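A single protein chain has been omitted; all remaining protein chains appear in their positions.
The chains carry the letters A, B, C and D, assigned in the order they are written, with residues numbered from 1 in each.
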Amino acid sequence: MKNRKLTKRPRKSAVSRKVGLSPGSLVHIGTIKTESTKVDIIQYKNEIFDEIENISVDKIPDFLSTDKNTWIRVTGLQDTKTIGEICAIFNIHPLVIEDILNTIHRPKVDYLENYIFLSFKTLHNDSAEYNLKSDQVSLLLFKNILITFHENPLPIYEPIIERMQLPTGRLRTRGVDYLFYALIDVIVDNYYVTIETTGDYIDNIEDSIFEYPSTDTLESIQLVKKDLLYIKKCVFPLREALNTLIKIDTDLIEQQQIRYLTDVYDHLMQVYENIESFRDLNAGLKDIYLSSLSNKMNQIMKLLTVISTIFIPLTFIVGLYGMNFTNMPEIEWKYGYLFVWIVMVTTTIFMLRWFIKKNWLSISKKREKEPIKMNTNPMP
Amino acid sequence: MKNRKLTKRPRKSAVSRKVGLSPGSLVHIGTIKTESTKVDIIQYKNEIFDEIENISVDKIPDFLSTDKNTWIRVTGLQDTKTIGEICAIFNIHPLVIEDILNTIHRPKVDYLENYIFLSFKTLHNDSAEYNLKSDQVSLLLFKNILITFHENPLPIYEPIIERMQLPTGRLRTRGVDYLFYALIDVIVDNYYVTIETTGDYIDNIEDSIFEYPSTDTLESIQLVKKDLLYIKKCVFPLREALNTLIKIDTDLIEQQQIRYLTDVYDHLMQVYENIESFRDLNAGLKDIYLSSLSNKMNQIMKLLTVISTIFIPLTFIVGLYGMNFTNMPEIEWKYGYLFVWIVMVTTTIFMLRWFIKKNWLSISKKREKEPIKMNTNPMP
Amino acid sequence: MKNRKLTKRPRKSAVSRKVGLSPGSLVHIGTIKTESTKVDIIQYKNEIFDEIENISVDKIPDFLSTDKNTWIRVTGLQDTKTIGEICAIFNIHPLVIEDILNTIHRPKVDYLENYIFLSFKTLHNDSAEYNLKSDQVSLLLFKNILITFHENPLPIYEPIIERMQLPTGRLRTRGVDYLFYALIDVIVDNYYVTIETTGDYIDNIEDSIFEYPSTDTLESIQLVKKDLLYIKKCVFPLREALNTLIKIDTDLIEQQQIRYLTDVYDHLMQVYENIESFRDLNAGLKDIYLSSLSNKMNQIMKLLTVISTIFIPLTFIVGLYGMNFTNMPEIEWKYGYLFVWIVMVTTTIFMLRWFIKKNWLSISKKREKEPIKMNTNPMP
Amino acid sequence: MKNRKLTKRPRKSAVSRKVGLSPGSLVHIGTIKTESTKVDIIQYKNEIFDEIENISVDKIPDFLSTDKNTWIRVTGLQDTKTIGEICAIFNIHPLVIEDILNTIHRPKVDYLENYIFLSFKTLHNDSAEYNLKSDQVSLLLFKNILITFHENPLPIYEPIIERMQLPTGRLRTRGVDYLFYALIDVIVDNYYVTIETTGDYIDNIEDSIFEYPSTDTLESIQLVKKDLLYIKKCVFPLREALNTLIKIDTDLIEQQQIRYLTDVYDHLMQVYENIESFRDLNAGLKDIYLSSLSNKMNQIMKLLTVISTIFIPLTFIVGLYGMNFTNMPEIEWKYGYLFVWIVMVTTTIFMLRWFIKKNWLSISKKREKEPIKMNTNPMP
Partner (left out) sequence: MKNRKLTKRPRKSAVSRKVGLSPGSLVHIGTIKTESTKVDIIQYKNEIFDEIENISVDKIPDFLSTDKNTWIRVTGLQDTKTIGEICAIFNIHPLVIEDILNTIHRPKVDYLENYIFLSFKTLHNDSAEYNLKSDQVSLLLFKNILITFHENPLPIYEPIIERMQLPTGRLRTRGVDYLFYALIDVIVDNYYVTIETTGDYIDNIEDSIFEYPSTDTLESIQLVKKDLLYIKKCVFPLREALNTLIKIDTDLIEQQQIRYLTDVYDHLMQVYENIESFRDLNAGLKDIYLSSLSNKMNQIMKLLTVISTIFIPLTFIVGLYGMNFTNMPEIEWKYGYLFVWIVMVTTTIFMLRWFIKKNWLSISKKREKEPIKMNTNPMP
């Protein structure tokens, strides 16, 4: 279960590498996910749609002297030199390059002279079981040009590329600002799916907690807590960033696209509320777990008490007549032994009845429940 | 008890169906509640009141070339094609259609060129016991036309339709904006009723918790927690939406209706405060439950301790005189046996007195209570 | 203790009666407290002071054609027809009438064309012990006329009426807006007194919790929690309402009265802070109660452990020499019995010393305390 | 420990005395701390410095017809008549007089026509141990005149008076607004000292909690909780009041003094943050206490279990051979007794080894600790 940790907190050494360096120094921070950097270009406008994969960096400027819409997709951040060269072509601010390379950065938006910079996280579940993963995506929106940087190839962008191939789709007829929106939208929609996976996992914990409370349950609860904290740290700043984006006074994003971005913002709000609900429910599970422990303890103690209460007095009685006094009249009685048995059986029956009355013997808890009834009438 | 879950969290697969699709693609998200889509129309103005049920979509435009007030009621969202056709007549924005069909959307308001879109949830208790249910309602307010979309027939709208049949009622003499208000108002009033049901259920839990604390109690508490979280997610965004609605600068809603909408907003505030109170009380119940467990444990341990403390020493004594030493003077005494009995009875009485003094034998807890008295004078 | 519940949550049926009705339908919501509706009028201005009790509704207009200040006091809300007639005289908005009759409404202020409507709650302790009660008061402030509606006769208004009889008092020389302030002020001052009663009750719980922790204590804590939640729901919206009132741009309230209303607002702030403190302290009591339970459990277990640890080994020893082996040399020893006694007494003394060292025998907890000392110097 | 309560919540009767009275009625609310009211005057300007003690109220006007700076110090609020006369000289608003006399009022500032009114609390530790005390101070700042009201003589003002006697000090050369600042500053600085005392007390509780957890510890934690709540109620509104004071547009406070008041505001912010930290740490102590109880319980139960687990089987064995069957072959064996001893010793050794392996015998908890090691490199 330990291997399912989402919170890829960087090793301290990784972070400390950057301390004291000039801002804009090209240092990649985060886990190395791909070896090389790959650049793909899609150019489109109305009827036109060209997709060229694996372009070398020095060829990029050839594609720019055109009025076609251009999407430059950069995959893999490990090769800082290549990233630096690409950014040099577009004259990107050193602090922005730093943010592109730093994959543990919080989501942010920035509006510079001639482009908008947006950086945020993707979220997906990596296995058939529960194992959240996260990547960083950076988008640079110029007039007619959109550059995207990701750590890994993003399968989630496939349906978008497919939709771009339809000549009459909005993705083809509108500018890169609509593509910019579509890329954000698909990732935010996926947030929803991902936290529902977490929600399902919480439901599974809940189902198991009443049956088999164990230390494992608690580890799962703590794991979910960490995941939700991480997701919250992805979603909350992105919400802020989108809010800023909507209010930026720029001609890079056409007015009619603003409504779409607002829609994404609303989805983020819902994701955020769901995170808060899940955090709340998860905390509730912890309490249920603790009380399950107490309940089990009560069951154990009841058993011990029942056994002790019945047998300790009996053991006293039989010990009594094991004494070796020379003058013990009962010993000599003809029915002394029978008499002792009668006393013991009577005591035991009495005690059992008392325990049954107090429901202590209902190990199956059947009679302990008193259903919580409602005396409400059916609704009008 | 498990079947009483309100939180109809969609299956992940349902949500993921939409990821990567173009916005406005007609996909129904949520539980299928009705098979077909049914369209009813009410037209009214002063003396006029016409109700036509089960209209086919292509007939709708016939009803629109008039200055009468028109309420188009669409029930059932499963048939996305029909919904799409209806929306096409009124030229509805693709994002709005998406929201109408997505029944797990959070409440929202949107003001487009010539209409206002409001989407929110109804809440009602579905059985004689406690079982909350929720539906989504979407309202489109045009000049003279109100279109409503619901997943199910809404019995809660019946009294409104009855009131519309009264020729002199406000519902007849005022425009569709008043009807718009009336439909919201009746649902929000019902929120109040619904959370009172939850409040009654909390009271029932509280009554049972002091008598029969069981794992079931905890499950009920967790259930209420989930319900309140869900209701909060319905009410909070609706409050926001209404606040936006009141401030929209539009001629679709007449100024005199604003006061009514403000009144609904106030009711929502009260509902919201009650939710917070109930959440607080519900959390308090959890603590009471945990301490009830501790209390029961104390009772059990007291019993065990009393039995052990009395009989273990006695068993030692009788064991003592069961030893087979050849040289044990007491064994030979004439009143040795009697002497041992006297010692044992004395010890037992002493211990019982001590336990009574410490109130450990008051299983009925009668003497343990010390009433919490107030030395306050009567109020002036 | 159960009968001391403050939170008069209406029965669901009471609330649901209103759902679907037209706003302004005259329905009384809440507990019926008085049978009939009684109208009293006080007219005053400088030297003039007339008090007429029990006026019939149709006589009211006779008193209005004058420049004297008029206070119309309406007691009892059950007779909705009479209330409706009174409101008709003054042309009150249907939503305002609805709020006057709905006694479970949250406090609110509303400014209509020619009058201000303020509705809030009184709080008082109903018995020598602790039993909070609440009533709703509605005030309608016109130019020269103040109308007040209450569910019950309010003894708290007596001193105000007495002060009005003094010819030179501010209440006589100023307008109805000052009377309006005075009526609010006296109720808010009483809030302070009432929550001090709750504070005293919390102190009583605290005193008893260290001595006699019982399930009753927990019920009292939960009761106080409910009461404080209710009081908070009275105070918080009233604070908002007063804040709105102070900022309303109206000539119904003279500028010099604003300072007085601000003073009331400050008192409400203090009441609010006290509520928060009490909630905090009350939550602390719950923790103390839980740890008292744990402490008692520790005491019980210590006793059990001491008894068991001393007697179980002894019982083993005496059992040992109760064996019937033919070849047990110790049995035959002359001082075997004495030897066993020496072993047993030595073991017991050793164990008792060990328990005393660990303070387990200090049932009175005397030596367990180590005072928490401060090494602070006296202040300069 | 009970006598160390800071929260001087007024008796309900004290508060209720005022309900229904006209605002401005001279009623002293709070504890009576001094018998009589004493008025002292200091007049100063550059070279001039006159201190006159114990002035009768009718002499005060004689000191006012001058351009010297005048500080009127009023000590003791019990004599409401004298306070009323003093206030009459300066034409103080009735609500302000009410606030001066009500010593349980929350801190506030008010700007009237020609003076500023500020009322707040002093805090100090009253004994060598931990015992917080609080007084109310009210300041009235006129042009050239400062009037201060306190319940007790304030030794904390002594160093200020000494500094005033230095002819070249800022206190002498600047106006009464600087003195006004200096008086606030010295009290706020003392807040800092006082809450550090509370901090030290929390440290002491923490040190003792790991060693001697007792019910006393919990009482101390609850005491600190109450104190911190009280201090918060002093500091928070004063912060608000100072913020208002800084923004008041008045010529009573010169511009150059604003920076000083801002500095006091910053100090208050720090005090406030420390209070929050202490509240957090104090709540943490409660958790430590509860877990200490659980830990002790574990220790107790381990001992009981070890003793029982070892001796109960042994007792069974010796009981076995105490049976009186005529046909028990072992009984007759020559080495039967020896054999039983070997079985018992072997069992015991086996069990002891098992308990040692599980660390249950490490009463000193020595081997139970596994140090929490860091594999971090030294910082660059």
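Going forward, a contact is a pair of C-beta atoms (placed from the backbone, for glycine too) under 8 Å apart; a residue touches a chain by one contact, two chains touch by 3 or more.
Computed from a predicted structure; not experimentally measured.
Annotation: of A:L26, A:I89, A:I161 or A:V318, A:V318 touches the absent chain (contact as defined above).
Contact with the chain that does not appear here is found for just one residue of D:T66, D:N114 or D:S277, D:S277. The chain omitted from view is touched by exactly one of D:G76, D:G322 or D:G336, namely D:G322. For the chain left out of this panel, the touching residue among A:T70, A:T103, A:Q136 or A:S220 is A:S220. The chain not shown here is touched by just one of D:E129, D:D189 or D:E240, and that residue is D:D189. As for the chain not pictured, it touches chain A at residues 9-10, 12, 15-16, 18-23, 93, 95, 105-106, 108, 124-130, 155, 193, 197, 200-201, 204-205, 208, 211-212, 214-220, 222, 225-226, 229-230, 233, 236-237, 286, 289-290, 293-294, 296-297, 300-301, 303-304, 307-308, 311-312, 314-315, 318-319, 321-324, 328, 330-337, 340. Not every partner is drawn; the one left out touches chain D at residues 156, 158-160, 163, 169-171, 185-186, 189-190, 192-193, 196-197, 199-200, 206, 210, 259-260, 263, 266, 269-270, 273, 277, 280-281, 284, 287-288, 290-292, 294-295, 297-298, 301-302, 304-305, 308-309, 312-313, 315-316, 319-320, 322-328, 365, 368-374, 376-380.
Here is the rule we go by: only the chains that are shown with their structure count from here on.
Homomeric contact chain B/chain C: same residue numbering on both sides for under half of the interface positions. Between the CA-based centres of chain B and chain C the separation comes to 25 Å, rounded to the whole angstrom. Looking at chain D, residues 12, 16, 19-20, 322 sit in touch with two or more other chains.
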